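Excluded from the complex is one protein chain; the other protein chains are retained at their positions.
Up next, chain A:
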Amino acid sequence: MKVTIKQWTGVASWKWVANDDNCGICRMPFDGCCPDCKLPGDDCPLVWGQCSHCFHMHCIVKWLQSQPVNQQCPMCRQEWKFNNK
């Protein structure tokens, strides 16, 4: 017997490779989107700080804008720096 697979259509769900499930700011799942967005994934990406914490990009940007003096990570209070990995 010879079996030839002509076409295999599989199903997979995508997920962010992050150390947590939910965004520490908006408490929404990373695989979802921040409260301002409608579409997850490319339209509502995650960003990592050098402190290794990550958030929805929109969330952390909003947070940083609301901090006039020190730009700190809301989780560990270290200075926030984007980790461009």
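Methods note: a contact is a pair of C-beta atoms (placed from the backbone, for glycine too) under 8 Å apart; a residue touches a chain by one contact, two chains touch by 3 or more; residues count from 1.
The rule is short, and it goes like this: contacts and distances are computed from a predicted model.
A single chain of the complex does not appear, and UniProt lists its protein name as "Anaphase-promoting complex subunit 2", one of "Origin recognition complex subunit 2", "Methyltransferase-like protein 5", "Large ribosomal subunit protein uL29m" or "Anaphase-promoting complex subunit 2".
Against the chain not shown here, chain A presents residues 1-18, 29, 31-32, 38-42, 46, 48, 85.
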